[in-house]
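For this depiction, one protein chain was excluded, whereas all remaining protein chains were kept in their positions.
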Amino acid sequence: MSTKSYREAIKDAIAQEMRLDDTVVVIGEDQRGGHGGHQPEVEALGGVLGVTKGLWTEFGSERVIDTPITESAIIGMAAGAAATGLRPVAELMFMDFFGVAFDGIYNQAAKFRYMFGGKAKAPLVVRGMVGAGFSAAGQHSQSPYHIFASVPGLKVVCPSTPYDAKGLLIASIRDDDPVMFCENKILYDMKGEVPDEPYTIPLGVANYTREGEDVTIIALGSLVHQANAAADRLAKDGITCDVIDPRTISPLDETAILESVAATGRVVIVDESAARCGFAHDVAALIASKGFDYLRAPIELVLPPHTPVPFSPALEKLWLPDAAKIEAAARKLMGA
Amino acid sequence: MSTKSYREAIKDAIAQEMRLDDTVVVIGEDQRGGHGGHQPEVEALGGVLGVTKGLWTEFGSERVIDTPITESAIIGMAAGAAATGLRPVAELMFMDFFGVAFDGIYNQAAKFRYMFGGKAKAPLVVRGMVGAGFSAAGQHSQSPYHIFASVPGLKVVCPSTPYDAKGLLIASIRDDDPVMFCENKILYDMKGEVPDEPYTIPLGVANYTREGEDVTIIALGSLVHQANAAADRLAKDGITCDVIDPRTISPLDETAILESVAATGRVVIVDESAARCGFAHDVAALIASKGFDYLRAPIELVLPPHTPVPFSPALEKLWLPDAAKIEAAARKLMGA
Amino acid sequence: MVMQLDKDQLLQAYRKMSEIRAFEERLHEENATGDIPGFIHLYTGEEAIAVGVCQNLLPTDYIGSTHRGHGHSIAKGCDIHGMMAEVFGKDAGVCRGKGGSMHIADLSKGMLGANGIVGGAPSLAIGAALTAKTLKNGGVAVSFTGDGGSNQGLVFEAMNMATVLQLPVIFIFENNGYGEGTGFDYAVGGRDITKRSSGFGMPSIRVDGTDFFAVYEAVSEAVDRARTGGGPTSIECMAYRWHGHFEGDPGLYRAKGEVAGLRKNHDPLKIFRDKVRDQIKASELDKIDAEVTAQVDDAVKQARAAAYPPAENLLADVYVSY
Partner (left out) sequence: MVMQLDKDQLLQAYRKMSEIRAFEERLHEENATGDIPGFIHLYTGEEAIAVGVCQNLLPTDYIGSTHRGHGHSIAKGCDIHGMMAEVFGKDAGVCRGKGGSMHIADLSKGMLGANGIVGGAPSLAIGAALTAKTLKNGGVAVSFTGDGGSNQGLVFEAMNMATVLQLPVIFIFENNGYGEGTGFDYAVGGRDITKRSSGFGMPSIRVDGTDFFAVYEAVSEAVDRARTGGGPTSIECMAYRWHGHFEGDPGLYRAKGEVAGLRKNHDPLKIFRDKVRDQIKASELDKIDAEVTAQVDDAVKQARAAAYPPAENLLADVYVSY
C-alpha cells in the first residue's frame, strides 16, 4: 500500500498489466512525445498531461505507440487490433474529441460481438479526460459518458478515487468488451491509498461512500466528493445520507441504488454530463420505474444548466454542480 | 390541401423555402446524383431514397449541392456556411453516420452562439433518417436523437406525420439555431393531408394526438402510431389515453407533458432511441422531479433491449416497441 | 505472369470468381421475390479484385470490407451456405442472422466484416496490421474501399497511420466509377487515388481491376513488401459495377447501353478464360461453373428452409460478460 495520486494509480494499472500481458499496448498522441523531435532518447511527455509518463521508458516504441493527431485512426486501429488479438489501451486525450472519432466505437467496436453473432470480441479500453472546473472552456470540459452509456456493447467507467482508478482500470483492461474509461481531470492530483500489487474492482458494483438514513445521493467522478462534502454538512444538522458512487455507468449497479432508495425514500442525483438525456435522467428513470413505491418525495436532480461549459471561472463555478447545491437539494427533500 | 406522403411533404417544405429565400441551399450526397456520371442532364437520385428528388431540376447545381462521401466536410461546411450567411439544409443520409461527422455539430455549430458571447448564429438544418423496422441492420437503424438532445445549442425535431414534417421543417429552416431533423424512414410512404401553402409548426409545442383520462402515453416518430393503435385497443375496454407526441425533443414541451400527467397520474413512455440514457429517461426524470405528486403508479418505459438493432426481421420485430407492448404497459398501470 | 501460378491455383482462382458471380447473380434473382430483407449491394463485375487480392493471402491474414462485401467474403473463404443464410436473416447465417448482407463477418477466416460505414475498413485493417506487427507473426491485413469511399477522412487517417507506423497493410481501392449515383470524375478531386496515397508516403499503383492477373501481381508485390517489414501499399483497381448501387436502384445516372457494354467487354471471368486459354480447357472451367451453380442452388434451398433466429437470441451476445 502506498499513497498515490489518481494519475499515478492509472499509470500503475497500465504498467502492471503490460508486464503481465504482452498483448497490452498503449496507443495515443504524445504517449511518449519526442518521436521525430530533436531528443531521440527522451520520453518527453507521457500523454499531454503526463499520465502515462514512464511507460515508454519501460516498454519502448513497440508497445507505447505514439500516433499522429488522428483520433479516428487511433480508435479504429484499436478496434481492429482488439478484434485480432491485442488488448489496446487507447487514449482520446479529452473525451470531448469523440466527435471526430466516434464511429470506430459506436458503429464498429461496440457492435462487433452482437452483429457478428457472438463470434467476435473487442477487448479495448479508450481512456480520456472528462469534467469541467479546469477553465478549459467548451470543447475541453465535457463529460459525454451518458452518450457512451447509451450505446449497447460499450462499458463505461468513471472512477472517483485513486484506489478505484487502479482497480477499475485493471478490470477494464482484462475485460473482453470495449470500455470507455473516463478520467476526471480535476482528480489527477488527488492522493489516496493504493495497493502496490495488481487488483481488480468488478465493473458494475457501486460503492457506498457514506451511509445514512434520510437521503440517497448518487454521483460520479469528482462530484462524489462534492456529494460527500454536502453529506458532511447535512450530518451536522442530523440529516444523514447514503452517498452512492456507481463507479461504472454501464453496467450499472441497479440493486445498490434501489436498495438505498428503499431505505431512504428520498433521492438526489448529481451529475455534470448533461442537462437533458444524461446520466442523472437514466438513474431517475430507473428509480421512477422500478423504485417508485419507495419514493416519498420528488427526485431531485442537481445538474448544470443546458448550456456549453463557459470559460470564465466566474461562470464555470456557477455551471458546475457543487456541495452547496447538493446540500440545498437534500434539504428541500427534507422539507427544510 | 392535398394528400401527400411524408417524403413529399419534406421536399415540399424545402422547395418552398428555397423559392422564398435565396440563401437556402441543399447539401449532401447524391442530392442530385449523376454528377460525373454518364447522364449529365439527368437528376438521377434526389438523395439515396429520392426524398429531395425534383429540387435539382428546379434549382440547379449551385443550390442543390452534390458532395463526395464526406460527412465531416458536409457538416463542417454547412456550419461554416450557416455562420456566414447561408441557411444550409444538409443531409446526413442515415443519422447513424453522425459517428464520422459529429464534431461539426457537437463542438462547432451547437456552441458558436454561446461560446462566442452571443455574437454568432448557425441557422442550419441537418436532415437524416432514423428508426428501426426496415431490416437495415445495426448501422442503419439507429435513432441517436437522444444524443443530439443532450447537446446544448442544438434543437431536435422528430416529425410523425406528413403534416408535421412540412410545418416543422419550414420552422427548422427559418430557425436561427442548428436543428437536427430526424426523419423516420418507415414513415416516408405514409400519406396525410398537407396544406399546399407554406406554414410553420413552432418548435417546442407537443401534439395531443388522442385525449383520454386514464393513462398518458408519450411517443415520437413512428411510435406515435403504435401508441395510438394501443390507445384504440385500450379504449375498447374503457381505458382512455392521452397520446402525446412532443414532436420536438429540444425544446421539449414540458408543460403539455406535465399537464397530462396531472390529469391521468399514469405514464407510459415509449421510445426506440436507447435503453439507457435515452429520450424516455429524460421524460421520466422530468416527471419524477417536476410531476411526482401527480403520479399514482410507477412510470412504465417501453423500450428496446440494450442491444444493437438485429438484422433478421424475426429479431428486429422483437426489438422494436410496438402497440402490443404499449398496451400491455398501460394495462399493467391500470392494474389489469 | 500467368505462369507464376500453377494450374491448381488458376483453377482455384477461377472457382472463387465463379462462386462470387453465381452468388451475386442468384441474389439478384432471389431479391426479386421479395424474400430478402434489407438492402443488398452486388459485386458482379468486380470479381477479379477480390480474388486477385485474396489468392495472395493466408487464412491467418485479415481483410476489412465494404457494404459490397459478398465478393470479398467468398474470396477470403467464408462459407457460402452460411453467407446465404445470413442474407436471408436466418439463424444458420454466419452472424446468426444478426448482421445480414452488410455485416457478414467471420474472424476465424480472417474476414473482419463487411461494413455499412463507407470508409470503415481501412482503420480496422491497420488495427489487424498492428496486431501482426506487435505479435511479429508475419501477418498482413488488407482493406477494401470504393472510389466514393476514397473521399472519407477515416481512410486518409488510416493511410497516414500506416506509413508512420510502417504497418503491414495494403489499401485496395475499388474504383468502379461511381459512389451510389455520383461519378468518380466528380467526387474525387484530382481524379487519381494513387496520388492521394502516395502523398502519405507509400508506394501506390493503379491496375486493371477486371484482370485477375494484374491485380494478383500488384498485390503479390505489396504482400511481399508488407511481410518483410516494408510497410503499406496502396492499389487502385479500375473496374465496373454491373448492377445498381443497391438492388432496386434504377441507375438513371448510367448512359444508355452502359451495362450491356460492361457485360460484353469487361467481364472479369471472360477475361480470365481468355488469358488461360492455353493452359486450361474451357470444359474444365465450365465444369467448375456447373459445380458452383449447384452449390449456390443448394445454399439458397437450405437458406430458405432454415429457421429464423429464436427469440432468446435477441439478448444474446451483446457483451462477453454482463
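Brief remarks on what is shown
So that you can tell them apart, the chains are marked A, B and C in the order they are listed, and the count of residues begins at 1 in each.
In this text, contacts are C-beta pairs under 8 Å (C-beta built on N, C-alpha and C of every residue); 3 or more make two chains touch, one makes a residue touch a chain.
All values reported here derive from a predicted model rather than from experimental measurement.
Although one chain is omitted from the display, it touches the following shown chains in the full assembly: A, B, C.
When the full complex is taken into account, the listed residue touching the unshown chain is A:Thr70, out of A:Thr52, A:Thr70, A:Thr84 or A:Gln226.
Contact with the chain not shown here comes from a single listed residue; of C:Asn115, C:Thr163 or C:Gln295, that residue is C:Thr163. Looking at A:Pro88, A:Pro123, A:Gly138 or A:Pro251, the residue that reaches the missing chain in the full complex is A:Gly138.
From the options A:Ala13, A:Ile27, A:Leu45 or A:Ile287, the residue with contact to the chain not on display is A:Leu45. In the full complex, chain B touches the hidden chain at residues 23, 25, 62-63, 65, 67-68, 70, 72-86, 88, 103-104, 107-108, 112-121, 123, 152-153, 155, 175-177, 203-204, 251.
Although one chain is not displayed, its contacts with chain C can still be listed: residues 151-157, 159-164, 186-192, 195-202. Along chain A, the points of touch with the absent chain fall at residues 29-30, 33-39, 42-45, 48, 66-73, 96-97, 99-100, 134-140, 305-308, 310-315, 318-319.
Throughout what follows, only the chains that are shown with their structure count from here on.
Distances between chain centres, each the mean of the C-alpha atoms, put A farthest from chain C. Centre-to-centre spacing of chain B and chain C amounts to 35 Å, using the average Cα coordinate of each chain. The distance from the centre of chain A to the centre of chain B, with each centre set as the mean of the Cα atoms, comes to 30 Å. Touching of two or more other chains is recorded for residues 72, 103-104, 107, 114-115, 152-153 of chain A.
In chain C, the residues that reach two or more other chains under the touch definition are 93, 95, 97-99, 103, 115-117, 153-154, 318.
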